[in-house]
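Below is the structure I would like to discuss, written out as structure tokens.
The complex appears here minus one protein chain, its other protein chains still in place.
Lettered A, B, C, D and E in written order, each chain numbered from 1.
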Amino acid sequence: MSLSRPSGRAADQMRPISIQRGYTRHAEGSVLISFGGTRVLCTASVDNKVPGFLRGKGEGWVTAEYGMLPRATHSRSDREAARGKQGGRTLEIQRLIGRALRACVDRGALGERTITLDCDVLQADGGTRTAAITGAYVALVDAVNWLKARNDIKPGKGGRDPIHGAVAAVSAGIYRGVPVLDLDYAEDSDCDTDMNIVMNDGGGFIELQGTAEGHAFRRDELNGLLALGEKGINELFAAQREALAG
Amino acid sequence: MSLSRPSGRAADQMRPISIQRGYTRHAEGSVLISFGGTRVLCTASVDNKVPGFLRGKGEGWVTAEYGMLPRATHSRSDREAARGKQGGRTLEIQRLIGRALRACVDRGALGERTITLDCDVLQADGGTRTAAITGAYVALVDAVNWLKARNDIKPGKGGRDPIHGAVAAVSAGIYRGVPVLDLDYAEDSDCDTDMNIVMNDGGGFIELQGTAEGHAFRRDELNGLLALGEKGINELFAAQREALAG
Amino acid sequence: MSLSRPSGRAADQMRPISIQRGYTRHAEGSVLISFGGTRVLCTASVDNKVPGFLRGKGEGWVTAEYGMLPRATHSRSDREAARGKQGGRTLEIQRLIGRALRACVDRGALGERTITLDCDVLQADGGTRTAAITGAYVALVDAVNWLKARNDIKPGKGGRDPIHGAVAAVSAGIYRGVPVLDLDYAEDSDCDTDMNIVMNDGGGFIELQGTAEGHAFRRDELNGLLALGEKGINELFAAQREALAG
Amino acid sequence: MSLSRPSGRAADQMRPISIQRGYTRHAEGSVLISFGGTRVLCTASVDNKVPGFLRGKGEGWVTAEYGMLPRATHSRSDREAARGKQGGRTLEIQRLIGRALRACVDRGALGERTITLDCDVLQADGGTRTAAITGAYVALVDAVNWLKARNDIKPGKGGRDPIHGAVAAVSAGIYRGVPVLDLDYAEDSDCDTDMNIVMNDGGGFIELQGTAEGHAFRRDELNGLLALGEKGINELFAAQREALAG
Amino acid sequence: MSLSRPSGRAADQMRPISIQRGYTRHAEGSVLISFGGTRVLCTASVDNKVPGFLRGKGEGWVTAEYGMLPRATHSRSDREAARGKQGGRTLEIQRLIGRALRACVDRGALGERTITLDCDVLQADGGTRTAAITGAYVALVDAVNWLKARNDIKPGKGGRDPIHGAVAAVSAGIYRGVPVLDLDYAEDSDCDTDMNIVMNDGGGFIELQGTAEGHAFRRDELNGLLALGEKGINELFAAQREALAG
Partner (left out) sequence: MSLSRPSGRAADQMRPISIQRGYTRHAEGSVLISFGGTRVLCTASVDNKVPGFLRGKGEGWVTAEYGMLPRATHSRSDREAARGKQGGRTLEIQRLIGRALRACVDRGALGERTITLDCDVLQADGGTRTAAITGAYVALVDAVNWLKARNDIKPGKGGRDPIHGAVAAVSAGIYRGVPVLDLDYAEDSDCDTDMNIVMNDGGGFIELQGTAEGHAFRRDELNGLLALGEKGINELFAAQREALAG
């Protein structure tokens, strides 16, 4: 089936990815990640405390908060701080980011310490949650390396690195009947199915969230989306490695 | 692989399902649904207004709210009304229920009218969101039939029923290495992967949410979970039909 | 004066009362009480902590929270958790329930332990606060018996039971000029005076709240309402005893 | 039975009452009322709007808000505006004040107009709600007279004054076994039963709220309290009349 | 340039000042201050605790809260406690009052103790924040003297009084082209520049806040306003001394 994506991309083509470490100065990890026009600032902050439910257990915690600058979007959205609460979408996304990143951390090795990943969208063009997860992973590695450099962290189980494997995320969806990778805003607001895929670099799924916004999707369509997702995520792992090597 | 589920159920065995219509008196649809020890009261309320973003468009809206009585759970949770906000989990679930039910409604046929599905958990034993979706569907059908009986509703596109197809949901997960259907609380709090599957009775997926709480899951595990889900959902469709025929 | 109550009841006739213990599974006491069409789920939850102002004093605490499911009523009310605060009526009722139940408890015998009575209205047809008090008493007794069965509770002063005497509540009002017992919604929304009466089984008043919604009431009318209330409350004590014996 | 009240008052003796009209400048009615050491500023504000549920019905509304300055009390309480919500006690009291004052107003005569009674406690020594009701009545009369002076108000039904009869309130309680009138803080915090009585000057009860804080009270005790209340309220009516004549 | 102030005052003339100590009974310091029609009740409350950031440092804290009764103003404003939050103006003013008063206190001499200055506007006619600062100073002195009388306070550094020097505040502005002192509401709502000046009695500036509400102001205009402010503040110091001597 022939397809014309608004951006002219091929169905299995990611937008240009850029990962810039050290974007701001104070955080233990600070990464500006772009998936095309989507730009998210991901900072990792180390705090020598854990939430109440973990106190005294010798384990650490990794959590995330997500925000969108009011004019990151086409039309201005209300500032959540001014409205006095975070919306359901925001809470849902930050819970997803937190779960995704915890999946690659040996929390015992962290010690009683919290790493908070703040993902703030400076500019939105679709895929902000997948960019956030992918960038937050790099910020997390930087924060853990900062701890290691200060000898503030124990080795993980069996001497392994406290971070076991990489985590990245991408979206795929069915746009005008064709499965496509890494939806931008124009596609996202006009697609039938939208799927967010989070994987580790061992090829396992960490999180899978698919929503039929128009027609329900079939097993073969699901398989097509997962194949696209795997392809895209492998490109993201390469971009993460390159950034961390830089 | 041999398996011992805490409940003694077979791996592909649902808990006993019961669907009681007309559970309370005032709502246009009122259903008490049980998945084993999980009991959710689902009411459908018709209101002749739509949210601002739909005003004047001639379309209706279907939305959901979810709540848990404070002592629905093993230990008492704070009352969200007293804390002054709904938690992230609550918002996430009610957004899911709303999306799932909208997937089977011809909103043009509803007219400028909102149907609100309130899903309140009286007793929780795992799977509250899947029970809520499955029960809310029945309450929704009752509310639409109430509208039809008053001749208050137009036929859907092409003369079809405003409700096109049924919607039901079930969970599946990997418990001690084995894929199992319809997790109860004992399994849910001790499983590696938890997947919520929402389907329509045409065999299409409406929503798929899988989370690796322990090890990441592989494609073959995903396929096993989806097969279980399809089996369970077909049993739920039968239970819904039986209740609506009753 | 002849009278026609909407329900056809005699002026001094209660609605049918039903008290079902063990309605839900997790709470230490769980009671579904019905006064006619009014159905309230009352759970008692034991927690081994007390509020700050009692810490270290060796006394316990009994408190209540009240809620109404959004579609317990004729037309749907906003969910208080979604609005972000409990309304004045809710707070007023839950304060009343807490005071009423504390009046029958030897808090020294409880030890440093809180019993929370959650009263959630599943269906409303007038008299929800009086049904809540009457049902919460039964749930409280069950919770205290649960503590006794675990030998977790000291005898009250002088070896008495930690619960000294029963508590029940009923409403009475002046409907179309005639004092009537146990107002239902149709009467409540169209009466001149509405009185809520809480008594113990020693014949003493614990709380008396009378409001003239139309004309102010006179001493003789007050006396008539109190006589009706005493009669109704004695029937409620019998229903409580029967339920607890069951 | 002999009695020694902390203040040396006789059992049926009110504290000194003072009612000062025109205490502040901007409000249509502004009254500083003192019951002994309790001082409440009551203002009546006229607004040419009604709440949504009355719009277009040609009726007015009377409502009240209650507040306590943080250091009106022996030890400083949190400022409710800073805590971000009004407490249950505050809401309960302001609902009571509103109901009490609506009982003496012909709302049809008000027209589509709201009178808000703000009762702010400058200094608390027991009985703030009864002082508030008694003072708010005077402020309300001043506001209605202000409207009449501008010919902005229709006559009430049958040409009567829009305010039909006076309203005042007092507390009575059982202190060390003896019924006493107009409890001050020392008595209020150490009494067995506390009753708030709101009456009109036709001798009818508008609101009656009695709470057993220690032992439950008997019918004869109730009668004693009501007799005290009637005596006190008649003194308050005299004080109101004197103030309004002044 | 000739000028006609709405009040008929000379350009450098303050409104009549009155400072009444002991206005309410419970607070350690309680002052009703009037600048003409502006009346603010300032109470000082001593609490033997400090905020978290000072715990264990042996220093005290001085802080302020500001409020306006709903009908202190020409038309009624919403009650902040009912709206559920303090507005920006309120927070800004209470932060200013707190900073201003801390500038005259030796916090080491206070010990681990907080003095809270509650400034509640009973009637507003312009200049509420400057009246609040000027009155709160007197209440603060009374509270410190109360502590001294109980021998609860150490001498300040070098044996000095814990309060070093007085603090007072006044506004000045450019009204119809002419610099004038102590703006009332009529001037404040119609002036080009509004400046609030806080000084100590050593002639130093503690806070200076000037806002051009119409045309930007020039250096010479600023100098004129500061000269007026100094004159006014010296009169306020005299009024404070007289009140404290009284």
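To be clear about the criterion, a contact is a pair of C-beta atoms (placed from the backbone, for glycine too) under 8 Å apart; a residue touches a chain by one contact, two chains touch by 3 or more.
Given the structure is predicted, the values throughout are model-derived calculations rather than measurements.
The chain that is not displayed touches the following shown chains in the complete assembly: A, E. Considering E:G8, E:G88 or E:G246, the position touching the chain not shown turns out to be E:G88 (whole complex). Looking at A:H74, A:R160 or A:R241, the residue that reaches the missing chain in the full complex is A:H74. Seen across the whole complex, the unshown chain contacts chain A at 24-27, 30, 37, 39, 41, 43, 45, 47, 65, 67, 69-76, 79-82, 84-86, 90, 116, 118, 120, 122-125.
Panel shows chain E; residues 85, 87-89, 91-92, 94-95, 99, 103, 195, 199-200, 202-212, 215-219, 222, 226 of it touch the chain omitted from the view.
One rule holds in what follows: only the chains that are shown with their structure count from here on.
Its C-alpha atoms superposed on chain C, chain B is turned by 180 degrees; the angle is given in steps of 5. Among the residues of chain C, those touching two or more other chains are numbered 84-85.
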